[in-house]
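Note that this complex is displayed minus one protein chain, with the remaining chains in position.
Coming up: chain A.
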Amino acid sequence: MKKHNQYEKQMLQHLLTQMPTIEDTQSKESLYHSVINRMKEEPLEKKVTWKSSKLFSRPVVMVTSILIFMLISFPLVWQQMSKSDVVQMVRYSSPLLKEEDLIVDSHFQNEVSTDLATLQKQYPIAEQEGTETNERFDKVHASQPSLTTTVREGQQQATVGVPTKEGDAIVPISFVVSNQLATIDEMYHYIAESIETEKLGLGAYLLRDVSFTREEGSNRIVARFPEQFLLPKGVEQEQNLLESLQVMSQTSNVDTIQLQQGDTPGVLFPHKGMVYALDLNRMHKRAYELYQGERFFLVPLPLEEDTTIEEAIDEMYQSYGDSKAPLIPEDVQFSSIQSVNENTLAFTFQAESSITDSFEYIAMIEGIMMTAKSFQYEYVKFYKSPVVTIGPYNMEELIAIPTSINPISVPEMGER
(Lines give C-alpha, C1' and ligand atoms only; values in the text may rest on other atoms or scores of the structure.)
Protein backbone atom coordinates (compact mmCIF):
# COMPACT_ATOMS: atom_id res chain seq x y z
CA MET A 1 0.00 0.00 0.00
CA LYS A 2 2.74 2.38 0.94
CA LYS A 3 6.28 2.97 -0.19
CA HIS A 4 9.00 2.66 2.43
CA ASN A 5 11.46 5.37 3.17
CA GLN A 6 14.81 3.83 4.04
CA TYR A 7 16.24 7.08 5.43
CA GLU A 8 13.45 7.43 7.97
CA LYS A 9 13.94 3.84 9.07
CA GLN A 10 17.65 4.46 9.56
CA MET A 11 16.95 7.68 11.38
CA LEU A 12 14.65 5.88 13.80
CA GLN A 13 17.25 3.19 14.40
CA HIS A 14 19.86 5.90 14.96
CA LEU A 15 17.66 7.65 17.52
CA LEU A 16 17.18 4.39 19.37
CA THR A 17 20.92 3.82 19.55
CA GLN A 18 21.25 7.34 21.00
CA MET A 19 19.14 6.51 24.05
CA PRO A 20 21.20 7.32 27.14
CA THR A 21 22.41 4.72 29.61
CA ILE A 22 20.16 4.48 32.63
CA GLU A 23 22.24 3.49 35.61
CA ASP A 24 21.18 1.63 38.69
CA THR A 25 21.39 3.76 41.80
CA GLN A 26 21.60 0.91 44.30
CA SER A 27 25.06 -0.37 45.12
CA LYS A 28 26.28 -3.86 44.38
CA GLU A 29 26.43 -4.69 48.09
CA SER A 30 22.94 -3.50 48.91
CA LEU A 31 21.57 -5.35 45.89
CA TYR A 32 23.28 -8.54 47.00
CA HIS A 33 21.80 -8.24 50.50
CA SER A 34 18.32 -7.56 49.15
CA VAL A 35 18.58 -10.61 46.93
CA ILE A 36 19.78 -12.85 49.74
CA ASN A 37 17.07 -11.59 52.09
CA ARG A 38 14.37 -12.19 49.53
CA MET A 39 15.71 -15.67 48.83
CA LYS A 40 15.39 -16.47 52.53
CA GLU A 41 11.87 -15.06 52.75
CA GLU A 42 10.35 -16.51 49.60
CA PRO A 43 10.04 -20.20 50.50
CA LEU A 44 8.29 -19.34 53.79
CA GLU A 45 5.73 -17.14 52.11
CA LYS A 46 4.99 -19.79 49.54
CA LYS A 47 4.62 -22.54 52.14
CA VAL A 48 1.91 -20.70 54.04
CA THR A 49 -0.16 -19.71 51.04
CA TRP A 50 0.17 -23.07 49.33
CA LYS A 51 -0.89 -25.06 52.37
CA SER A 52 -3.94 -23.04 53.11
CA SER A 53 -5.08 -22.83 49.52
CA LYS A 54 -4.35 -26.51 48.91
CA LEU A 55 -6.39 -27.67 51.86
CA PHE A 56 -9.26 -25.47 50.90
CA SER A 57 -9.25 -26.16 47.21
CA ARG A 58 -8.50 -29.88 46.92
CA PRO A 59 -12.12 -31.19 47.10
CA VAL A 60 -13.36 -28.31 44.94
CA VAL A 61 -10.70 -29.01 42.29
CA MET A 62 -11.48 -32.72 42.26
CA VAL A 63 -15.22 -32.26 41.84
CA THR A 64 -14.73 -29.59 39.20
CA SER A 65 -12.24 -31.74 37.28
CA ILE A 66 -14.63 -34.69 37.20
CA LEU A 67 -17.47 -32.49 35.98
CA ILE A 68 -15.33 -30.88 33.28
CA PHE A 69 -13.98 -34.25 32.16
CA MET A 70 -17.49 -35.63 31.80
CA LEU A 71 -18.70 -32.58 29.94
CA ILE A 72 -15.80 -32.68 27.48
CA SER A 73 -15.41 -36.38 26.96
CA PHE A 74 -19.04 -37.37 26.43
CA PRO A 75 -19.66 -35.44 23.21
CA LEU A 76 -16.15 -36.30 21.97
CA VAL A 77 -16.64 -40.02 22.47
CA TRP A 78 -20.01 -39.78 20.78
CA GLN A 79 -18.51 -37.88 17.83
CA GLN A 80 -15.58 -40.30 17.51
CA MET A 81 -17.90 -43.29 17.45
CA SER A 82 -20.03 -41.92 14.67
CA LYS A 83 -16.99 -40.69 12.66
CA SER A 84 -15.05 -43.94 12.87
CA ASP A 85 -17.93 -45.81 11.24
CA VAL A 86 -17.75 -43.55 8.23
CA VAL A 87 -13.96 -43.71 8.02
CA GLN A 88 -13.92 -47.47 8.10
CA MET A 89 -16.30 -47.58 5.20
CA VAL A 90 -14.33 -45.30 2.90
CA ARG A 91 -10.75 -45.92 3.93
CA TYR A 92 -8.75 -47.60 1.20
CA SER A 93 -6.22 -50.08 2.36
CA SER A 94 -3.22 -50.03 0.04
CA PRO A 95 0.26 -51.53 0.27
CA LEU A 96 3.08 -49.18 1.23
CA LEU A 97 3.15 -46.26 -1.16
CA LYS A 98 5.50 -46.66 -4.08
CA GLU A 99 7.18 -43.83 -5.93
CA GLU A 100 5.25 -44.46 -9.11
CA ASP A 101 2.00 -44.19 -7.16
CA LEU A 102 2.66 -40.62 -6.11
CA ILE A 103 0.90 -38.16 -8.31
CA VAL A 104 1.14 -34.47 -7.78
CA ASP A 105 -1.94 -32.67 -8.88
CA SER A 106 -1.20 -29.14 -9.92
CA HIS A 107 -2.90 -26.72 -12.25
CA PHE A 108 0.10 -27.26 -14.44
CA GLN A 109 0.79 -30.94 -14.07
CA ASN A 110 0.56 -31.70 -17.75
CA GLU A 111 2.42 -28.66 -18.90
CA VAL A 112 5.32 -29.28 -16.55
CA SER A 113 5.81 -32.79 -17.78
CA THR A 114 5.49 -31.96 -21.46
CA ASP A 115 7.25 -29.02 -22.95
CA LEU A 116 9.46 -26.52 -21.17
CA ALA A 117 10.05 -24.49 -24.29
CA THR A 118 6.33 -23.90 -24.68
CA LEU A 119 6.16 -22.81 -21.09
CA GLN A 120 9.02 -20.41 -21.54
CA LYS A 121 7.00 -18.74 -24.26
CA GLN A 122 3.82 -18.93 -22.26
CA TYR A 123 5.29 -17.43 -19.10
CA PRO A 124 8.17 -15.17 -20.09
CA ILE A 125 10.21 -13.25 -17.54
CA ALA A 126 8.92 -9.74 -17.02
CA GLU A 127 11.24 -7.48 -18.90
CA GLN A 128 12.29 -4.92 -16.34
CA GLU A 129 16.02 -5.11 -16.31
CA GLY A 130 18.24 -4.20 -13.45
CA THR A 131 16.01 -4.94 -10.48
CA GLU A 132 17.23 -7.38 -7.89
CA THR A 133 14.01 -9.37 -8.05
CA ASN A 134 14.20 -10.00 -11.77
CA GLU A 135 17.77 -11.18 -11.58
CA ARG A 136 16.54 -13.99 -9.37
CA PHE A 137 13.88 -15.11 -11.82
CA ASP A 138 16.42 -17.05 -13.85
CA LYS A 139 16.80 -20.69 -14.77
CA VAL A 140 13.93 -22.16 -12.83
CA HIS A 141 11.12 -19.79 -13.58
CA ALA A 142 9.89 -21.46 -16.73
CA SER A 143 9.60 -24.93 -15.31
CA GLN A 144 7.70 -23.63 -12.34
CA PRO A 145 4.71 -21.58 -13.31
CA SER A 146 2.77 -22.07 -10.09
CA LEU A 147 3.58 -22.13 -6.39
CA THR A 148 0.22 -23.41 -5.21
CA THR A 149 -2.34 -26.04 -6.04
CA THR A 150 -5.74 -27.17 -4.84
CA VAL A 151 -6.73 -30.46 -3.26
CA ARG A 152 -9.84 -31.73 -4.98
CA GLU A 153 -12.44 -34.26 -3.93
CA GLY A 154 -10.94 -37.72 -3.73
CA GLN A 155 -7.48 -36.33 -2.99
CA GLN A 156 -5.53 -35.63 0.14
CA GLN A 157 -2.45 -33.66 0.96
CA ALA A 158 0.46 -33.97 3.35
CA THR A 159 2.52 -30.90 4.12
CA VAL A 160 5.95 -30.94 5.73
CA GLY A 161 8.25 -28.12 6.74
CA VAL A 162 11.86 -27.95 5.60
CA PRO A 163 14.30 -25.24 6.70
CA THR A 164 15.98 -23.00 4.14
CA LYS A 165 19.70 -23.58 3.62
CA GLU A 166 20.36 -20.57 5.82
CA GLY A 167 18.06 -21.99 8.50
CA ASP A 168 16.24 -18.67 8.82
CA ALA A 169 12.78 -19.85 7.72
CA ILE A 170 10.72 -22.99 7.28
CA VAL A 171 9.45 -23.78 3.80
CA PRO A 172 6.14 -25.65 3.69
CA ILE A 173 6.09 -28.33 0.99
CA SER A 174 2.89 -30.07 -0.08
CA PHE A 175 2.30 -33.49 -1.56
CA VAL A 176 -1.10 -34.13 -3.07
CA VAL A 177 -2.22 -37.62 -4.02
CA SER A 178 -5.37 -39.49 -4.77
CA ASN A 179 -7.08 -40.99 -1.71
CA GLN A 180 -6.99 -44.34 -3.41
CA LEU A 181 -3.25 -44.40 -3.88
CA ALA A 182 -2.07 -43.86 -0.33
CA THR A 183 -3.09 -43.21 3.21
CA ILE A 184 -1.67 -40.14 4.89
CA ASP A 185 0.60 -42.38 7.02
CA GLU A 186 2.04 -43.91 3.89
CA MET A 187 2.62 -40.48 2.44
CA TYR A 188 4.53 -39.36 5.49
CA HIS A 189 6.53 -42.54 5.46
CA TYR A 190 7.36 -41.99 1.82
CA ILE A 191 8.32 -38.37 2.43
CA ALA A 192 10.61 -39.25 5.33
CA GLU A 193 12.23 -42.03 3.34
CA SER A 194 12.78 -40.27 0.10
CA ILE A 195 12.78 -36.50 0.38
CA GLU A 196 16.07 -35.10 -0.92
CA THR A 197 16.03 -31.56 0.21
CA GLU A 198 19.47 -30.79 -1.20
CA LYS A 199 18.08 -31.22 -4.68
CA LEU A 200 15.45 -28.65 -3.85
CA GLY A 201 18.14 -26.26 -2.63
CA LEU A 202 16.91 -26.47 0.96
CA GLY A 203 18.44 -27.46 4.29
CA ALA A 204 18.14 -30.91 5.87
CA TYR A 205 14.69 -32.30 6.65
CA LEU A 206 14.64 -32.27 10.44
CA LEU A 207 11.91 -34.88 10.90
CA ARG A 208 13.50 -37.63 8.85
CA ASP A 209 13.57 -40.14 11.71
CA VAL A 210 10.18 -39.16 13.08
CA SER A 211 7.25 -41.37 12.11
CA PHE A 212 3.74 -39.99 11.77
CA THR A 213 0.50 -41.82 12.30
CA ARG A 214 -2.94 -40.42 11.88
CA GLU A 215 -5.33 -41.56 14.56
CA GLU A 216 -8.21 -43.11 12.76
CA GLY A 217 -11.33 -40.99 12.82
CA SER A 218 -9.66 -38.01 14.40
CA ASN A 219 -7.93 -34.84 13.29
CA ARG A 220 -4.84 -35.76 15.24
CA ILE A 221 -1.44 -36.92 14.06
CA VAL A 222 0.93 -38.70 16.40
CA ALA A 223 4.59 -37.80 15.81
CA ARG A 224 6.81 -40.51 17.24
CA PHE A 225 10.42 -39.52 17.90
CA PRO A 226 12.78 -42.49 18.28
CA GLU A 227 14.24 -43.04 21.77
CA GLN A 228 17.70 -42.05 20.52
CA PHE A 229 16.51 -39.03 18.54
CA LEU A 230 19.14 -36.34 18.80
CA LEU A 231 17.30 -33.15 19.70
CA PRO A 232 18.93 -29.95 18.46
CA LYS A 233 20.96 -28.10 21.06
CA GLY A 234 20.66 -24.57 19.69
CA VAL A 235 17.52 -22.54 20.30
CA GLU A 236 17.18 -21.67 16.63
CA GLN A 237 17.33 -25.30 15.47
CA GLU A 238 14.86 -26.28 18.15
CA GLN A 239 12.48 -23.59 16.97
CA ASN A 240 12.94 -24.76 13.39
CA LEU A 241 12.08 -28.31 14.39
CA LEU A 242 8.93 -27.21 16.20
CA GLU A 243 8.00 -24.94 13.31
CA SER A 244 8.49 -27.83 10.88
CA LEU A 245 5.82 -29.64 12.87
CA GLN A 246 3.56 -26.59 12.98
CA VAL A 247 3.62 -26.42 9.20
CA MET A 248 1.78 -29.75 9.14
CA SER A 249 -1.37 -27.79 10.03
CA GLN A 250 -1.71 -27.33 6.28
CA THR A 251 -2.21 -31.07 5.91
CA SER A 252 -5.84 -32.02 5.23
CA ASN A 253 -7.95 -31.85 8.38
CA VAL A 254 -5.24 -31.93 11.00
CA ASP A 255 -5.58 -29.78 14.08
CA THR A 256 -3.34 -31.43 16.68
CA ILE A 257 0.03 -33.10 16.63
CA GLN A 258 0.69 -35.31 19.61
CA LEU A 259 4.36 -35.84 20.41
CA GLN A 260 5.93 -38.91 21.91
CA GLN A 261 9.46 -40.22 22.31
CA GLY A 262 9.56 -43.96 21.95
CA ASP A 263 6.37 -45.01 23.69
CA THR A 264 6.43 -42.23 26.28
CA PRO A 265 4.09 -39.26 25.75
CA GLY A 266 5.81 -35.91 25.26
CA VAL A 267 9.25 -34.84 24.06
CA LEU A 268 11.60 -32.97 26.37
CA PHE A 269 13.19 -30.13 24.38
CA PRO A 270 16.30 -28.53 25.90
CA HIS A 271 14.88 -24.99 25.71
CA LYS A 272 11.13 -25.24 25.28
CA GLY A 273 10.82 -27.96 27.92
CA MET A 274 8.33 -30.81 27.73
CA VAL A 275 5.97 -30.61 24.77
CA TYR A 276 3.09 -33.08 24.66
CA ALA A 277 1.08 -31.67 21.78
CA LEU A 278 0.96 -28.82 19.32
CA ASP A 279 -2.39 -27.21 18.82
CA LEU A 280 -2.53 -26.33 15.15
CA ASN A 281 -6.01 -24.94 15.36
CA ARG A 282 -4.90 -21.52 16.48
CA MET A 283 -5.08 -18.89 13.82
CA HIS A 284 -1.64 -18.01 12.51
CA LYS A 285 -1.42 -14.88 10.45
CA ARG A 286 1.27 -14.85 7.81
CA ALA A 287 2.57 -12.82 4.92
CA TYR A 288 4.76 -14.44 2.28
CA GLU A 289 8.05 -13.81 0.52
CA LEU A 290 9.79 -15.63 -2.28
CA TYR A 291 12.72 -17.94 -1.59
CA GLN A 292 15.01 -19.31 -4.26
CA GLY A 293 16.57 -22.71 -3.75
CA GLU A 294 16.87 -24.92 -6.79
CA ARG A 295 13.35 -23.71 -7.50
CA PHE A 296 11.16 -21.00 -6.06
CA PHE A 297 9.15 -21.39 -2.89
CA LEU A 298 6.64 -19.26 -1.05
CA VAL A 299 7.98 -18.77 2.46
CA PRO A 300 5.75 -17.60 5.30
CA LEU A 301 6.61 -14.62 7.47
CA PRO A 302 4.94 -15.09 10.85
CA LEU A 303 2.94 -12.05 11.92
CA GLU A 304 1.60 -10.89 15.23
CA GLU A 305 -2.03 -11.67 15.89
CA ASP A 306 -3.10 -8.02 15.84
CA THR A 307 -1.74 -7.50 12.32
CA THR A 308 -4.33 -6.24 9.84
CA ILE A 309 -4.57 -7.59 6.30
CA GLU A 310 -3.36 -4.21 4.96
CA GLU A 311 -0.26 -4.43 7.16
CA ALA A 312 0.32 -8.02 6.05
CA ILE A 313 0.17 -6.99 2.37
CA ASP A 314 2.50 -4.12 3.19
CA GLU A 315 5.03 -6.65 4.53
CA MET A 316 5.13 -8.27 1.12
CA TYR A 317 6.90 -5.28 -0.43
CA GLN A 318 10.06 -6.36 1.30
CA SER A 319 12.06 -9.47 1.96
CA TYR A 320 14.31 -10.58 4.77
CA GLY A 321 17.46 -12.42 3.72
CA ASP A 322 19.87 -12.83 0.81
CA SER A 323 18.07 -15.65 -0.97
CA LYS A 324 14.69 -14.02 -0.68
CA ALA A 325 12.82 -11.54 -2.82
CA PRO A 326 9.71 -9.50 -2.11
CA LEU A 327 6.58 -10.85 -3.75
CA ILE A 328 5.00 -7.50 -4.53
CA PRO A 329 7.13 -5.12 -6.63
CA GLU A 330 7.10 -1.46 -5.62
CA ASP A 331 5.39 -0.48 -8.86
CA VAL A 332 2.30 -2.49 -7.95
CA GLN A 333 0.11 -0.52 -5.58
CA PHE A 334 -3.39 -1.02 -4.26
CA SER A 335 -5.82 1.84 -3.77
CA SER A 336 -7.95 -0.32 -1.47
CA ILE A 337 -8.01 -3.70 0.26
CA GLN A 338 -11.44 -4.51 1.62
CA SER A 339 -13.46 -7.42 2.95
CA VAL A 340 -16.49 -7.98 0.73
CA ASN A 341 -17.82 -10.51 3.21
CA GLU A 342 -16.23 -12.86 5.72
CA ASN A 343 -14.98 -15.15 2.94
CA THR A 344 -13.92 -12.71 0.27
CA LEU A 345 -11.22 -10.10 0.14
CA ALA A 346 -11.17 -7.51 -2.64
CA PHE A 347 -8.10 -5.68 -3.96
CA THR A 348 -8.25 -2.63 -6.20
CA PHE A 349 -5.09 -1.86 -8.17
CA GLN A 350 -3.95 1.71 -8.51
CA ALA A 351 -4.17 2.92 -12.09
CA GLU A 352 -0.40 3.18 -12.62
CA SER A 353 0.36 -0.35 -11.40
CA SER A 354 2.41 -2.29 -13.90
CA ILE A 355 1.62 -6.00 -14.22
CA THR A 356 2.30 -8.57 -16.91
CA ASP A 357 1.33 -12.19 -17.42
CA SER A 358 4.60 -13.64 -16.15
CA PHE A 359 5.91 -15.83 -13.35
CA GLU A 360 6.82 -12.82 -11.23
CA TYR A 361 3.17 -11.78 -11.05
CA ILE A 362 1.79 -15.31 -10.75
CA ALA A 363 3.97 -15.62 -7.65
CA MET A 364 2.70 -12.24 -6.44
CA ILE A 365 -0.97 -13.22 -6.86
CA GLU A 366 -0.40 -16.57 -5.17
CA GLY A 367 1.53 -14.98 -2.30
CA ILE A 368 -1.30 -12.49 -1.82
CA MET A 369 -3.86 -15.30 -1.85
CA MET A 370 -1.98 -17.40 0.68
CA THR A 371 -1.62 -14.34 2.91
CA ALA A 372 -5.39 -13.75 2.63
CA LYS A 373 -5.90 -17.44 3.46
CA SER A 374 -4.02 -17.03 6.75
CA PHE A 375 -6.60 -14.33 7.56
CA GLN A 376 -9.32 -16.97 6.95
CA TYR A 377 -10.45 -15.71 3.52
CA GLU A 378 -11.41 -18.27 0.89
CA TYR A 379 -11.77 -16.06 -2.18
CA VAL A 380 -10.10 -12.98 -3.60
CA LYS A 381 -11.37 -10.51 -6.16
CA PHE A 382 -9.17 -8.07 -8.02
CA TYR A 383 -10.43 -4.81 -9.51
CA LYS A 384 -8.80 -2.58 -12.13
CA SER A 385 -6.18 -5.16 -13.06
CA PRO A 386 -4.08 -3.96 -16.02
CA VAL A 387 -4.21 -7.50 -17.50
CA VAL A 388 -7.09 -9.92 -17.85
CA THR A 389 -5.17 -13.09 -17.06
CA ILE A 390 -2.09 -13.83 -15.01
CA GLY A 391 -1.08 -17.43 -15.48
CA PRO A 392 -4.11 -19.55 -14.63
CA TYR A 393 -5.96 -16.70 -12.96
CA ASN A 394 -8.70 -14.70 -14.61
CA MET A 395 -8.33 -11.35 -12.95
CA GLU A 396 -11.90 -10.37 -13.77
CA GLU A 397 -13.44 -13.27 -11.88
CA LEU A 398 -13.74 -14.31 -8.27
CA ILE A 399 -10.72 -16.51 -7.54
CA ALA A 400 -10.87 -19.41 -5.07
CA ILE A 401 -7.74 -19.45 -2.90
CA PRO A 402 -5.68 -22.62 -3.48
CA THR A 403 -5.40 -25.09 -0.63
CA SER A 404 -1.78 -26.19 -0.94
CA ILE A 405 1.49 -24.36 -1.04
CA ASN A 406 4.72 -25.29 -2.82
CA PRO A 407 3.46 -28.53 -4.38
CA ILE A 408 6.24 -30.92 -5.19
CA SER A 409 6.40 -33.48 -7.96
CA VAL A 410 7.99 -36.92 -7.93
CA PRO A 411 11.13 -36.20 -9.96
CA GLU A 412 12.01 -33.38 -7.58
CA MET A 413 11.98 -35.82 -4.69
CA GLY A 414 14.97 -37.60 -6.12
CA GLU A 415 15.58 -41.13 -7.22
CA ARG A 416 15.34 -43.87 -4.69
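Going forward, a contact is a pair of C-beta atoms (placed from the backbone, for glycine too) under 8 Å apart; a residue touches a chain by one contact, two chains touch by 3 or more; residues count from 1.
By definition in this document, contacts and distances are computed from a predicted model.
Of the candidates "RNA polymerase sigma factor", "Acyl-CoA synthetase (AMP-forming)/AMP-acid ligase II", "Multicomponent K+:H+ antiporter subunit G" or "ABC transporter ATP-binding protein", the chain left out of this view carries the UniProt protein name "RNA polymerase sigma factor".
Only one of the listed residues, A:E216, A:D255, A:E294 or A:E311, touches the absent chain: A:E311.
Annotation: of A:M19, A:L230 or A:A351, A:M19 touches the absent chain (contact as defined above). When you scan A:L303, A:V332, A:L345 or A:V380 for touch with the missing chain, the hit is A:L303.
Within the set A:E236, A:D279 or A:E397, the residue that contacts the chain not displayed is A:E236. Interface residues of chain A with the unshown chain, by the touch rule above, are 8-9, 12-13, 15-26, 28, 31-32, 34-36, 38-39, 42, 168-170, 233-236, 239-240, 243, 270-272, 287, 301-304, 306-307, 311, 315, 318, 320-321.
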